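The complex is shown incomplete by one protein chain, all other protein chains being positioned as in the whole.
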Amino acid sequence: MILLTRKADFSSAHFYYNPSLSQAENERIFGKCANRNGHGHNYTLEVTVAGEIDPVSGFVVDLKQLKDILEREVVSVYDHRHLNHEVPEFANTIPTTENIAVAIWKRLDGKVPNAKVLRVRVYEMPDLFADYYGESA
Amino acid sequence: MILLTRKADFSSAHFYYNPSLSQAENERIFGKCANRNGHGHNYTLEVTVAGEIDPVSGFVVDLKQLKDILEREVVSVYDHRHLNHEVPEFANTIPTTENIAVAIWKRLDGKVPNAKVLRVRVYEMPDLFADYYGESA
Amino acid sequence: MILLTRKADFSSAHFYYNPSLSQAENERIFGKCANRNGHGHNYTLEVTVAGEIDPVSGFVVDLKQLKDILEREVVSVYDHRHLNHEVPEFANTIPTTENIAVAIWKRLDGKVPNAKVLRVRVYEMPDLFADYYGESA
Amino acid sequence: MILLTRKADFSSAHFYYNPSLSQAENERIFGKCANRNGHGHNYTLEVTVAGEIDPVSGFVVDLKQLKDILEREVVSVYDHRHLNHEVPEFANTIPTTENIAVAIWKRLDGKVPNAKVLRVRVYEMPDLFADYYGESA
Amino acid sequence: MILLTRKADFSSAHFYYNPSLSQAENERIFGKCANRNGHGHNYTLEVTVAGEIDPVSGFVVDLKQLKDILEREVVSVYDHRHLNHEVPEFANTIPTTENIAVAIWKRLDGKVPNAKVLRVRVYEMPDLFADYYGESA
Partner (left out) sequence: MILLTRKADFSSAHFYYNPSLSQAENERIFGKCANRNGHGHNYTLEVTVAGEIDPVSGFVVDLKQLKDILEREVVSVYDHRHLNHEVPEFANTIPTTENIAVAIWKRLDGKVPNAKVLRVRVYEMPDLFADYYGESA
């Protein structure tokens, strides 16, 4: 078994706000992130797939196909979007780095032919990232 | 004369939209950036100051003081903000990388004791940046 | 379970010298690092914590709190210090990248509420780093 | 147990072509990479070794010795070479990132005194890398 | 006047060999680079254009158009190519970093509407790059 990791980027707006809490509680927990005009980030996504090397191609997974899957399932939905307002999974879920990693794992799980999506890593900033290995990990 | 450059970061939302143009024209010129929900970036600011080395300190400019000026004049105003909605210079000016560089130069010009603000560089993404040297350059 | 990783930086001096060995043996094993005036590095610390996502906040761990813990337990003790002379755990232990990773793991283990310190990674240079997963790993 | 990772670089030419397939099939699978004049990359290799810290030196592995092993076993063979034409393991194996990671693992396995080669990571580009943990993983 | 810089990448093979010199002289001057099987790099191109900000768009230059020009004039010609064998300007000119920067400047000069190509920077490796400002600089 070998692992292959490909990165992709998306630039999105978001904010952190839990409507079941008061404004003051939101500000205490989320600080500047509670500003509902939103702010934004250049997110970096790393998707790691695991599989066997195909002896004909030398690939675990067709790179062009993997890039197309990431584009179709994630980048086209998240990039240049306001996550809270335009991405359905964040209508009622706060788009923290952790929740974004879980959401992307759910979008990709089972979509890559001949390989397993082992890990989704999401960087919100170069100094902060979340890793999700799926529900069985 | 020696140049000293210090970086700072801010994470902001923005969109590109010129209200004097039609929706179709905005989409043709600005593409995905015309989405008025906004998207966002981790911006990196590089400020270069020029001056003489103070023989007592060995500094062109006190680093703590320079950091405080960048924080007060730029980061506290732009970070975790929606540039179009919350930063006054972008009420009627599109917050492109070029216009952000000019706006930051105006915010900093003349504010650094004993040194000249020579250049403001703003990275919107690692592969795109603007440089502004002031009106006389 | 999800993993969250946060980075922090510290700039420190150190040298490698084992007083139970001769000067020649120290120089043979440690090369230029045996110079007891010390040299230094910009260290980068990556701390990975594992836990469950709190449904109220969307966080595994409060980011501000995690940053404060790293600052209090590690950065305030190591940054702008000479590790051999000023940090107690290196009074009789050589501050190699490996030993620094173990020492930071011991400083952080059990200190992060609602999450486990899974891994401590320390970069001495961009091309050299050590990972420690604790005694049970 | 602690892990130590060291990076090394090599710049090589390669192409992807399976002689048992037609030219058209090669171009469909490999796209621009099928050009048999070759193209090239700055590869980055990360080798992770696992072991115990030697209480005399504070090292898992002598860094100078590890660097020499990487130079002798990998860099001197791959760097400034055309992988398809000059490196024996790619005479009949397509030098994909996955196959390069496996080949380097085989070159290094058992060569590092007092430590196990746990993982070989090869970056072909900053946004694409393969990890191999050996046959037992 | 403001400067805008956009990066692009290409992965190419090349070698250094002057046919008017002996094999021994080529090896003395070019070392490992004289290997005529070729080796390769991930090149990074930075193109800096200078102009005035268009008050309608806020752009010095239309970013999509600039990207298309770089793709058409440079990336489609150099990427996944062997520079010595497939790119006409290197048929009789050694593709050093310096000569690549000059060749790209000639390819781009006068092609960007409403802006001047001020500087072409080419990185062969992260630690080596050439800058060319055109013949008048």
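Worth a mention:
The chains carry the letters A, B, C, D and E, assigned in the order they are written, with residues numbered from 1 in each.
Here is the rule we use: a residue touches a chain if its C-beta (ideal position, glycine included) is under 8 Å from a C-beta of that chain, and two chains touch if they have at least 3 such contacts.
Quick caveat, the model's predicted, so the values are computed rather than measured.
Shown chains touched by the hidden chain across the complete assembly: B, C, E. By the touch criterion stated above, the residues of chain E touching the omitted chain are 16, 18, 20-21, 29-31, 93-99, 101-102, 126-133, 137. Residue positions on chain C in contact with the hidden chain: 9, 11-14, 32-33, 35, 37-42, 79-82, 85-86, 125-126, in rising order. Take chain B: the residues that touch the chain left off the picture are 1-8, 48, 53, 56-60, 62-64.
Note that only the chains that are shown with their structure count from here on.
Counting hops only between chains that touch, chain D reaches chain E in a minimum of 1.
The most distant chain from chain D, with centres taken as the mean of CA atoms, is B.
To fit its Cα atoms onto chain D, chain B must turn through 180 degrees, a value rounded to the nearest 5. Summarising the inter-chain layout, the chain whose CA centre lies farthest from the centre of chain E is C. Chain A and chain E have Cα centroids lying 34 Å from one another. Across the assembly, chain D contributes 126 as residues in contact with two or more other chains.
Every pair of chains that touch is listed here: A-B, A-C, A-D, B-E, C-D, D-E.
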